[in-house]
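Missing here is one protein chain; the remaining ones are kept as they sit in the complex.
Labels A and B are assigned to the chains in the order they are written; within every chain, residues are numbered from 1.
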Amino acid sequence: MLNYTKYKLKSDKELTPFLKETDNIFVVACNKCFKEFESVDEPDCAEFVKMAEEHGKTVTGSVRVDFLCNKIQTMKDLDIPEGTDNIFVVSCGLGVQTIADSVNVPVFAAANSLNYRGHHGMALTSKACDACAQCFLNITGGICPVVDCSKSLLNGQCGGAKNGKCEVDPTRDCAWEKIEQRLAKQGRLKEFLDQPVQLRDYSKVNYKAISEFVKTARESRLDGYYGGVHPSERKEMSEDISLVRFPEPDTVVIPLSMHSGAPANPLVEAGDKVKVGQKIGEAAAFISGNVHSSVSGTVLAVEPRPHPTRGGGVLSVVIQNDKQNEIADSVKPYGDIDELTPEQIVDIVKESGIVGMGGAGFPTSVKLAPNKPIDAVILNGCECEPMLTADHRVLLEYADDVIYGLRAMMKAVSAPKGIIAIEDNKPDAIELLQAKAEGIDGIEVVGVRTKYPQGAEKMLIKRILGRQVPSGGLPADVGAVVCNVSTSKAVADAIKTGMPLVERVVTVTGERIKNPGNFIVKIGTPIKELIDYCGGVTADDITIKTGGPMMGIELTDTDVPVIKATNGIIACDKDHFETLSCIKCGRCVDVCPMELKPLYFAKYHDESNWQGMLDMNVRDCIECRSCEYICSSKIPLVAKIKAGKSAIMEMNRK
Amino acid sequence: MLVTKLKDKDTLVSLITGKAFVINCHGCKEVGFPEKEAEEFQKELFREGKITGVLTTDYICNPENLKLHLDMRSKEIDEADCVLVFSCGVGVQTVSEHLETKRVYAACDTFAVPGGQGVTPLEYDCKQCGECYLNLTGGICPLTACSKSLVNGQCGGAKNGKCEVDPNMECGWERIQRRLAMVGRLDALRCPVQIRDYGNEVDAAE
Partner (left out) sequence: MKITDRFSKGEFVVTAEVGPPKGFHVDELVAEAKEYLSDIDAVNVTDNQSSVMRLSSLGFCKALKDAGLNPIFQLTCRDRNRMALESDLLAAALFGIDNVLCLTGDHTKLGDHPGAKPVFDLDSVSLLHTVRELERGVDLGGNELVGEPPVFAKGAVVSPCSDSVDAQLAKMERKVMAGTEFFQTQAVFDPERFISFMEKAKQFGVPVQVGVIIPKNVGMVRYMSQNVAGIVVPDSIIDELKADKEKTKAGVTGVEIAARIIRECRPYCQGVHIMALGWEAKVPEILKLAGI
């Protein structure tokens, strides 16, 4: 594989004048740059330290930093020892400037930066682009005259070529001869000859525009929290489609495990008659959840069934729907928030089987019973996953309920503040909620700039409150509770009507769903029925996922039920990629919102180095898939990370 | 690091004769890609019936994965009179090498932005000159911080500390002077006359 590492240690001769006048040297070496990821540490650091010592210099220490040009990460790794008078940096000019920008001692470059002419691209190929800002490829048959011709001529060859080779380098083909051959092959020679005379416009490389671009790009990159990505939103397929109640399913399959923690214990058996809202599963532990029937009818079986996110064999209650929608006697309004105590609210939430509906399924009642003071409840209306519009529709069509639920949760945890965070790609929801929340004490609606994975708790807290949840910690550690807006609506329903969590809003979308839509769906409805109802899929070679394209889980079998956390079903064209070697491009490090270094996870996974993964804090990974999304080598990072996490659990168990 | 901008519409329209197969590269979208503008233009072409197919993927500069995708779409590509590529110049060249007999057109112009790694552009750049001057300039690159890339001090064109070319840009050499004063290295300004050696370019590996 090619090596585009952009620096090369200067020679002893070049460095001697600078070593002569300096002492007490600290060495900072860049340790990652475009090149196949083979060894963890590059040798240049040690080479320079040796050189300095041979000159009789005191070296106060040295540090290897991955991607020195990534200033934020670099600053975390930089600890300059006492007694350092000078710093020598082994890196390209970007790394040297990063350090020089941040310290008050003289900084020296121990390396020269290499210019692989015109190579600004990503993949380590021989194709190069000089970024001239006026692409000439359209008249040259796709061969770049600026890079491939030694003289960057635009109007044909210079006449200096001999035997088809360039006058500057006899091993190199004359670019213009290549261009003419290519054009001849395409029958475009005349077209080329008819072109007007081409002139370079050097004012097009306008660094003023570029510096403005850099400013805005940096702002959007670093907006709110480190990292994150901006995948194509593609929400237009379903965002304007109003909620429709999905037709009654004939049979529902309700898993007893739709939450994190222990599965619920079944309360019914085959042959039992059940009603809507009747408890059919009892929470089995502190972290667990009650399960209720979403239909009235007869229990056909209590048996293991395939589960949308956990694979086959999860104990489920299968119910024949009599479509009478008889409501259970236990379903009665609990009264108004003002009459309820915080403990009563938590009990209602617990009794109603409410769990996080954004995807994770963590029991909401547990969140509402922290042993730490909470000052803010944040309602997560980001819906940062591309394509999904379920929360968006809930915000638009149940705004009052969402606010009601928030008020209840604020009371439950005695939080003075309630913040509804909505991404700015939903201006209608922001406007509506702002109008609805006006005059309600303590409630604020905040529009936040779109960036995935903003809906992840830790990111949202950082963005909204500027607080950093510690590694391994929970939102409550920084005085916050984060809940999804659909969860809030479920809380409102439970209090106002007594109806537990038996239905939810699901988006069915994707370029391969015939008629996308947003539906109110009973828990336990087969996903297959949803897809069929929407006209089915329009191609064979597709991927169906439950959830969004980023964090959703691929379904090989659609005969699985909608569960409490099912926010969407998507059908998209399948991606076909070959995994290539890691080229140490650093993009995964740049986008990881948890500020981890995912490239190490891939390497250590392949070497079964679980301790290495643990040391690189793999357990902090939230599996948002930003790294995999940005990976230029298409490495399945999340699968490797998940495998690593299980191996570490296994290792710790032993 | 590269970013792209759509060519102006008239130029794009003049390129397309007959039908086009469209390729969008989203590999560097996080850095900068005119996604909305490209989509708008393609919708228009689609309405006019001028598109045989659209391939939206990433990192088409990777020849292996590009080939995989082009092979899968060969029918739509065959039906088209030209291939319109929305990517940087590296991507266009990779496509045109695979489709040697096809007219492959660049729909974008490519600009360089500072920063070598990752997706976050940097506020400063490295010109990869192969003869690093940072040791003489307190770690501020005179080639990129000065509009004229001067290596022997400022040109005298700065007004109120701002560059003559752009009043929002600080004079690089005034910054260098301040930095050198701060780290006590003003003597570096007494170094011998510096002359660039343009022979240091390394060609992209073949």
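Throughout what follows, a contact is a pair of C-beta atoms (placed from the backbone, for glycine too) under 8 Å apart; a residue touches a chain by one contact, two chains touch by 3 or more.
Quantities reported herein were computed from a predicted structural model and do not represent experimental measurements.
Interchain touches from the omitted chain, evaluated on the whole complex, reach A, B.
Between the chain not shown and the residues A:163, A:203, A:242 or A:556, the one that touches is A:203. Residue-level contact of subunit A with the missing chain is found at 199-204. Against the chain not shown here, subunit B presents residues 147-161, 164-165, 171, 173-174, 177, 181, 186, 189-190, 193-196, 198.
What we mean here is this: only the chains that are shown with their structure count from here on.
Contacts from subunit A toward subunit B in the complex involve residues 2-3, 6, 10, 18, 32-34, 67, 69-71, 92-94, 96-101, 104-109, 111-123, 125-135, 137-138, 141-144, 147, 169, 172, 182, 185-186, 188, 204-205, 207-211, 213-214, 217-218, 221-222, 229-230, 232, 575-578, 580, 585-587, 589-591, 630, 632-634.
For subunit B in complex with subunit A, the residues that touch the partner chain are 1-3, 5, 7, 15, 26-32, 35, 56-59, 61-65, 68-69, 72, 88-97, 100-106, 108-132, 134-135, 138-141, 144, 147, 165-166, 168-169, 179, 182-185, 200-206.
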